[in-house]
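Here's a slice of the assembly, chains where they normally sit.
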């Protein structure tokens, strides 16, 4: 589990809140109606773009960004090479019942054991990869939608505040505080978009790319295992999935 | 029918109107000339980009965003598996007269019964999918055009108001209210774009993707049915169209 | 001929001018030096991006946006089906001298009569479609360039005005009117971009897509006619080019 | 040679300078430190993105935008048809020593004379086209980078000026002129980007597209010449590279 997203959001809010506290009167930064128009408006506008099910599922998707569970490609390579070794020495059926950590790799191996033709396995797993990628993009897109709507709702809130302030300027002393309140919605919108929604969307996209790459590595491994490729050659083929520096470590092992 | 878009637009406007009402004098937010320049201008500029027929058809397209009628892929899979079962046991002709819920699936099955070659059916249905996707994109693009024009017309309105105000500043008391009125067009433009047009455009795009995915599922089913694929294998193939969690439920059945 | 673009531009300018007139002193909105910097600058900057020939040809291209002459796909389908019927009953040569409304369809039929091989006809017409699409994109791109330059020149004009005003603020009364004049270039730029150039660019792109789709329909028809396809099947194939609702009307006929 | 870019830049600067001169005190628009931060900063930031060689070569690339030397496709078609005629009547070797205006066409013809296989010639020339296109894109990208950096450096300069002005407001009379100076960098940035760099980038892209199209025309001609295609048919094939109106002129000849 990678803590980067959690650390990032805690530090980001720490810095923002610290900078507010430093100014003394932190209370002026909390305004319930402003919060309602930005948060409520953003959620409402995002809800318009999706189905109820997708909307309610978004919290679960967001959790995924905080709990980075993408398998390490090095581990996958080692596991695939071991499987290839067993399959070569004792036949594909020897892999039956074997404990495999990655569910996608397990699915593929099970298909091999079931005796499906290699081109059918390849086609089915490829389709699985593409469709899963599509589903993950939908999750990231919802956070992108939140990140696009929040500043817009913030601006709408500020415009409402400005119109109210400008149409009633009898008391010059009230202008400053009224404008401060009007600007709060813009601030809320900017924080929600830039310190919450857009980074989560980006993170989900990144996770999704890493997972897809892992799945392509697995797909290649499965084809090789089924064809009875030499495990040494398989390792040489898969090493391209690692960056230069990790590759050297891997060779030493 | 999914109510997300309807709930979303009601809540969004509720939040905006509530926030205006809270300020007391809601009347200052209604200005007929400002409304005419933003709404009229936006419609005029959008009309420039399309044909009269497309423009008048846009209300019907918008209704589609509110009445989400995309078939559930689980239901489609069950139906396709049943059809495959019948076709395998009693032949393709046994599907004649069978009630099929999805019109695209029905068209495909009818083509199979009519005895067209499988590659011709595949080509015709694929073309149908692509052309329908193209048509749906045109609908979404019109709402995108509205969403792009509304803030521009809002800015034009505000600039006109500012020029009028600035060129006649004899009475300092009138500056505030005059500027409030000038800002109204920007507010109208922002609301039309961000709380109406752009979310509808996004929703239409989402619906269109979901429909296209369903049609690809159907296309795959039809090819399998025509080839007399084992219904159990067909189910295994189609399950990739479902997210992980639904897949498990589906297996239990 | 579709009047949408013409009606749109008239209404858009009507709304803008009406909103100016409502404010009383419409005269302040006309400032010749401001007009020269925005209009002249925009044209100059656009001219930099193209050749003289393209620039001078742009007015002709703009006229195209106002005179929508894209053939109705229904009419094309009917004509293609008729031609297929004749070709099937009396041979391809019977189409010689036949009056054909669409020039692209006519070119294709002439090639068939001339006895070219079907794959050569397909390749030549496909290339023709792609190259024509490329040429039309160039036209739309020039209006996009105008739409991008106009607000930039408007901003440059406003900055010049502001610098002049700010560096000479001896008379406080002159500040308002000076700033009003400075804002005029921004207003001109916004109107040229959003109510003229960008919608025309969008319209040209839309026309171009519709024409390309028609040409693909024709390409498919010509291949079918040359192969002597059954007119009933050709109609079934081409009907995919129509939206659902038109398709039903077409079936009833 | 097409003078559009030269005329365009002269008129654009004429309009801007004229509009400044009209205001009287043109001197206030020249501020050496402001010029240094915008021009120097923009060049420095652009230099960061490329290699020294690319940076120094950019002036040569810019000259290309002003000296439009793209061959006229009509001339190329006539030349190709003549070559095809000679090759058909007297054999490919008769083209040896023949003066050919376009270097790319000459290269291709030389390859034919050297007796390379047609698929190798096709592959080598295609690669040449793609790699040259890639190189030209790099040139245009540098001017795009200048056009993106200049407004950013302008904004940085204005922010520096504003901070200096705001932190020292003891003399109210100095506020106006100080702000005028602060705005100058924004103005410089906007002029460099919108009246120089971005139009040149766009022009280079346009030239590059036109050249690539010409090269595709030549590639097609060379294949046809090598295969001994009938010159009349070659002309019919190449005419698709011309717009409708030029095509008619070409037919009459």
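The chains carry the letters A, B, C and D, assigned in the order they are written, with residues numbered from 1 in each.
Methods note: contacts are C-beta pairs under 8 Å (C-beta built on N, C-alpha and C of every residue); 3 or more make two chains touch, one makes a residue touch a chain.
As the structure is a prediction and not an experimental result, all values here were calculated from the model.
Chemist: Given 4 placed copies of the single sequence, give me the total number of copies for the whole complex.
Modeler: Here the complete homo-oligomer in the file comprises 5 chains.
Here is the rule we go by: only the chains that are shown with their structure count from here on.
Chemist: Degrees of rotation, nearest 5, to put the Cα trace of chain A on chain B?
Modeler: So the angle, rounded to a multiple of 5, is 70 degrees.
Chemist: Averaged over CA atoms, how far is the centre of chain B from the centre of chain C? Could you give it in whole Å?
Modeler: Measuring from centre to centre gives 25 Å for this pair.
Chemist: Distance between chain B and chain D based on Cα centroids, please, to the nearest Å.
Modeler: One centre to the other, that is 40 Å.
Chemist: Among the residues of chain C, which ones contact at least 2 other chains?
Modeler: Not one residue of chain C touches more than one other chain, so the list is empty.
Chemist: By the document's touch rule, what are all the touching chain pairs in this structure?
Modeler: So, checking each combination of chains, I get A-B, B-C, C-D as the touching pairs.
Chemist: Which bits of chain D are touching chain C when the two form their complex?
Modeler: Result: residues 2-5, 7-12, 14-16, 18-20, 22-25, 28-29, 68, 176-177, 179-180, 183-184, 186-187, 190-191, 193-195, 199-200, 202-203, 206, 213, 236-237, 240-241, 243 of chain D touch chain C.
Chemist: Can you tell me which positions in chain B touch chain C when the two form their complex?
Modeler: Residues in contact with chain C: 33, 36-37, 40-41, 43-55, 124, 127-128, 131, 134-135, 138, 145, 149, 152-153, 155-157, 159-164, 166-169.
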